[in-house]
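Selected chains only, in their assembly positions.
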Amino acid sequence: MTPNYLKKQRPVSDSFVIMTELVLPNDTNTLNNLMGGRMMHLMDIAAAIAAQKHSNRIVVTASVDNVSFRDPIRLGNVVTLQAQVTRSFSSSMEVHIDVWAEDIPSGTKVKTNEAFFTFVAVDQSGRPIDVPEAVPETADEIALYDGALRRRQLRLVLAGRMKPIDATELRALFEIA
Amino acid sequence: MTPNYLKKQRPVSDSFVIMTELVLPNDTNTLNNLMGGRMMHLMDIAAAIAAQKHSNRIVVTASVDNVSFRDPIRLGNVVTLQAQVTRSFSSSMEVHIDVWAEDIPSGTKVKTNEAFFTFVAVDQSGRPIDVPEAVPETADEIALYDGALRRRQLRLVLAGRMKPIDATELRALFEIA
C-alpha cells in the first residue's frame, strides 16, 4: 500500500482534528476571561496537528490570518476547537479552525472564533518539502478550497511579497466593474 | 423545553468528548516518553468534561479504576482521548476513556490505554446532587452499561465499603459454580 506521505492526493477530511480544553486560572485575565494570546496558542496547536495529519510531516507555522475575538470565554468553560486543511500549495497548507465555548452548568454553547492558519511542511533539517494535494469533497469543503486562493493573495500582499495590482482574485472584491 | 439538568434521562452519547494533545517536553521523562502521571491528568480532564456534559453540573473525581500503561508515548506524539459516560448511580457517573497515541511522521497510531473514572455531581457548596439516568443505545454502550455494576462493586470492596461476600456480581467472576 502506498504510505500516506507518498500519496499525491488526500481528501481534506483526513486532516480533521477535534481538541477540547478546560479554561484554567492561569489562562485568564483579571476579569476571569480567557486571554486572546492563550486562545491563539490553542488554535496553533490544533491547526498544526491538522497540517501534520495531511502531510505526515513536521510542520511550522508560516502565518496567521486576521482573527477576531467577539465573546468573552470564562474560567471553567470548555473550549472546543475543530481544525481541517482547506487547500495545499506545494509545501504549504491552509488550515481552517472553528472555536466554540461552552458553559456547561448553564447549558450555553457559542461559536466564538474562526481563523485560518498556514503551515509549511519541513524535513528534519527544516527545509520545505512538498505535501499531497488537498481534495475537498463536501460543499463546505469546496467553498473553503475556492476561497483559499483569495486569502493567499491577501497574505502575500500584506507580507509585501505580491503587488496589489497582481492580486486578481483579491481585486475583484474591491472593484465595481 | 425542559432544560438538560431537569431531564430524568439522557442518552450516554450526549456526553461524548474528544480531546487531542501534543506531547511537550515537560510532559516527558528522561527517555523522552510521556509520564504516566501526566497521562492520568489528561484522562481526568477529558472524563470530567464528559461527566459535566451528562449532568450539566460541576463534578469532582470520586475514583479511578485500575489503569495499565502498555506502550511508551513519545515526545511530539499526538494523544487522542475519547470519553463517554457509561452509567449513572444517583449523583455519581462512571466514565469510560479510550486513549490513542499517534506518531504522525511515521504514520503509526496505537491504542495505549483504557480506563474508568467515577465522578460525583455537586452543587455550588460541594454537596452531591442527583444526575439524569444514563441511557445506553448501541451494543457497545449497553455492554459498558452492564459491566458498570460489577466495576462499582469492585470499587466498593476495594474502598472497604462493601464486604466481598455481598459483591454478588463480582463473585460470579471468581467462582466456578
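Note that the chains take the letters A and B in the order they are written out, and that residue 1 is the start of every chain.
Assume a contact is a pair of C-beta atoms (placed from the backbone, for glycine too) under 8 Å apart; a residue touches a chain by one contact, two chains touch by 3 or more.
All values reported here derive from a predicted model rather than from experimental measurement.
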Total identical subunits in the assembly as filed, 2 in place: 6
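Rule of thumb we're sticking to: only the chains that are shown with their structure count from here on.
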Averaged-CA centre spacing for the pair chain B and chain A, given as whole angstrom: 30
Which stretch or stretches of chain B touch chain A in the complex? 3-5, 17-22, 45-46, 48-49, 52-53, 56-58, 78, 104-107
